[in-house]
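Report on the following structure.
The complex appears here without one of its protein chains, the remainder shown in place.
Which chain is which? They are A, B and C, in the order written, and residues in each are numbered from 1.
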Amino acid sequence: MTGLGRVELAQRIARDIPEGAYVNLGIGAPTLVADHLPDGLEIILHTENGLLGMGRAPEPGAVDPDLINAGKQPVTALPGAAYFHHADSFGMMRGGHLDVCVLGAFQVSSSGDLANWSTGAPGAIPAVGGAMDLAIGAKSVWVMTDLLARDGTSKLVSECTYPLTGVACVSRVYTDRAVFDVMPDGFRVRELLGGATVAELESLTALTLRDRP
Amino acid sequence: MTGLGRVELAQRIARDIPEGAYVNLGIGAPTLVADHLPDGLEIILHTENGLLGMGRAPEPGAVDPDLINAGKQPVTALPGAAYFHHADSFGMMRGGHLDVCVLGAFQVSSSGDLANWSTGAPGAIPAVGGAMDLAIGAKSVWVMTDLLARDGTSKLVSECTYPLTGVACVSRVYTDRAVFDVMPDGFRVRELLGGATVAELESLTALTLRDRP
Amino acid sequence: MIDKTVASAADAVFGIEDGSTVMIGGFGRAGQPVELIDALIAQGAGDLTIVSNNAGNGDTGLAALLARGRVRRMICSFPRQHDSWVFDGLYRAGKIELELVPQGNLAERIRAAGAGIGGFFTPTGVGTDLAQGKEERVIDGRRYILEHPIAADVALISAYRGDRWGNLVYRETARNFGPVMASAATVTVAQVDHVVELGAIEPESVVTPGIFVDGVVAVPPRRWVDHGRFVGGVDIDGEPLEVTR
Partner (left out) sequence: MIDKTVASAADAVFGIEDGSTVMIGGFGRAGQPVELIDALIAQGAGDLTIVSNNAGNGDTGLAALLARGRVRRMICSFPRQHDSWVFDGLYRAGKIELELVPQGNLAERIRAAGAGIGGFFTPTGVGTDLAQGKEERVIDGRRYILEHPIAADVALISAYRGDRWGNLVYRETARNFGPVMASAATVTVAQVDHVVELGAIEPESVVTPGIFVDGVVAVPPRRWVDHGRFVGGVDIDGEPLEVTR
C-alpha cells in the first residue's frame, strides 16, 4: 500500500468543499488545498489575519507586503473580498460562521480531540497562534495529515498524549491512507486511499475501526 | 432669586467643555449645549447611534433620513466625522473614551447616584435606551437639570427614591441655581447662579452643602 | 456562482416560522427594514420574539407587525417614543411581553452571539432594577453584572449597497444595529437601496462581510414621511424626496 502524496491529498480534500463554502486553511500543508479548488466554483477563503476572499499567490513582481496569509506568505484578494480587524476575524471563527477549516495534526483522538500546537517537548518555544480558535470555530473541522508520524506511530489515537488544541472538535480526518469520520463511537472509515484496507489501517493505528456503512 | 433659563444653563455648561473633548449630550435638554459651544473651538460630539463628529441641525431642505441623533432628530456630520455600528459606539462609552457626557435627571444623590430613566410609576412604559450606558461610560458625567422638580421637591437628594440609572456615577450637577460638584462627602457648591446663596440652596434641598473652597 | 440576491422581499422572508426570534435593525426609522417587515406581515408568521432597539413608530413597519398581534415578546431598549402608540396599547393591555435591556448591553449581547462569546461582565446596569437576578462580580475593584448572548433565527436589516456575495455597506447612522444583528442570526436578510457588481464595494470599506448575509433584496427608492406628512429629506442620490401623500 502506498499513501497519497501531499498534493493528491490536497486535491482529495478540495473535492469535498462545496461552492459557496467559507473555508479557512490554517497554515502549512492545508494551504495546498487552495491550489486545487475546482475552477469555476466560488469558494471563499478566510485568513485569520483579517481577510475573506483570499486569492492565490501573487506574481513575483506584484508582491504586496501588506497582503499576507496566516502563514505570512504573500497572497492576493479577489473581487468581493473584505478586510477586517483581528477581533472581528476571530469573532467570525468563534461564532461558528466558517463552514470548514482544515488543520494539520500531531494527533487526533477517537473522540475528536485534536493535538497540533505543541509536542510538549521541554525547551521548545511554545506558540499557539490561531490553532485553538480554529479548532473550536468552524462548523466542520477537518484534519489533513499523514496517518503515521515520522517515527511510525499512528496519529490516530484512542487518547491524545500531546497537549490538546481542542476537545471533541474534529469531525473528519484526511490521511494519506484513508479518510475517517469521527463518530460518537470513534473513527469510521469513510474512504480508502492508495490501496489501503481496513485491516491494514487497524494494524497501523492499533485501533478498532468501523468500516463504511 | 431667579434661576437660569434652559438656554443660559446650556451656555454655562458649554463654557466648561474644553477644546478637543469628546462629548455626548444624551437626549432632551442637554442637546441644547451643542448650540452654544464656542465658535472656533473643535469639540467632537458623539451620538450613541453611531457617529462621532456630529454637526448642527441641517437646513430644512437638506434633511437626511439616515442621519439622526440619539433623540431621532436630523443632524449633520462634520468633516472628520466617523460612522460605526452600535456595539462599537457603546464600546466607546463603556470603555471610558468619552470625556464628558451631559444627562438630564429626576434625582441625583449626594454620593453621585443618578435616577433619570423611570419614575417607577405603575403603568408607565419602561424605557431605558442608552441612559445606563452613558451614566457609567464617560470620564465625567454631568447632569443638567432644574434644581427643583415641578412639584417643588429637590432633585438633589441624600438618597434617590426613583429607580437608579447608575451608582456613584455623577461628578457634577449644573442646575438653574448653582453648579455642584459631587465630592466623597457629598455635594459641594462650585458656583452660584442667578443670585442664589448657599443658605437658600440648603433650604431648597434640605441638604447640608459644602461651600466653595 | 454564489448569488445571494433574492428577487423580492416576499421570497426573502418565505421561510420564517411561527415562534421564531427575529432581529429587526434600525434606530427609530433610520435603518428600519420597512419592506422586509411588510413582507413578514404578509407572510403571516406569528408568536414571534422581536429583538429591536425600539418598538415601532407610527402605524407602519414594526408597529404594523405589532398591531397585527404577531409578536409575543419584545426585547428592546427603548419602546417608549412619541409615536409608539401601538406598543403602548399592547403593553398596557398585557398583550405583549417586554424584556428591557440597556442599549449598549443589547448591542453587546447581540455581538456576543455573533462572536461566540458565552457571556460577559458589563458595568452597565449595575445596582439598578435591570440588574435584578443577574450575577454580580467585582473585577479589579469595579462592579459588573453578567450578561448573556442574544441570538436569533432571522435578522432583517437595511443597508445601502450590497453585492451578490452579501457584502454590505450602510449609510450614515442607518448602520446602527445592522452589522451586529447580521452576525447573530441563523439567517440574515438585508434590504438594500442598490445591488452592485461584485468588486464595486471597496474591500477596505466593507462593513458587513458576506459571510454574515444569506439574502440581499433590492427595494425601491425610499421616502421619508412622518405619519403620512413629508418632513423633508433627500434621497440616497441627493435628489429631493417627493411628497408621497
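Assume contacts are C-beta pairs under 8 Å (C-beta built on N, C-alpha and C of every residue); 3 or more make two chains touch, one makes a residue touch a chain.
Please read all numbers here as calculations on a predicted model, not as lab measurements.
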item	value
Displayed partners of the chain not shown (whole complex)	A, B, C
Identified contact with the non-displayed chain, of A:4, A:93 or A:193	A:93
For chain B, residues in touch with the removed chain	19-20, 22, 42, 44, 46, 52-53, 77, 79-84, 87, 90-98, 137
Hidden partner interface residues of chain C, rising order	108, 112, 115-123, 137, 139-140, 142, 144, 148, 169-172, 202, 204-205, 207
Residues in chain A touching the chain absent from view	47-51, 60-69, 72, 74, 77, 83-87, 89-91, 93-94, 113, 118, 123-133, 136-137, 163-167
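FYI, only the chains that are shown with their structure count from here on.
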item	value
Label of the chain whose CA centroid is most distant from the centroid of chain A	B
Distance from the mean Cα position of chain C to that of chain A, given in whole angstrom	36
Where chain B and chain C are represented by their mean Cα positions, the distance between them in whole Å	28
Sequence positions of chain C contacting 2 or more other chains	111
Per-residue multi-chain contacts in chain A, two or more chains	none
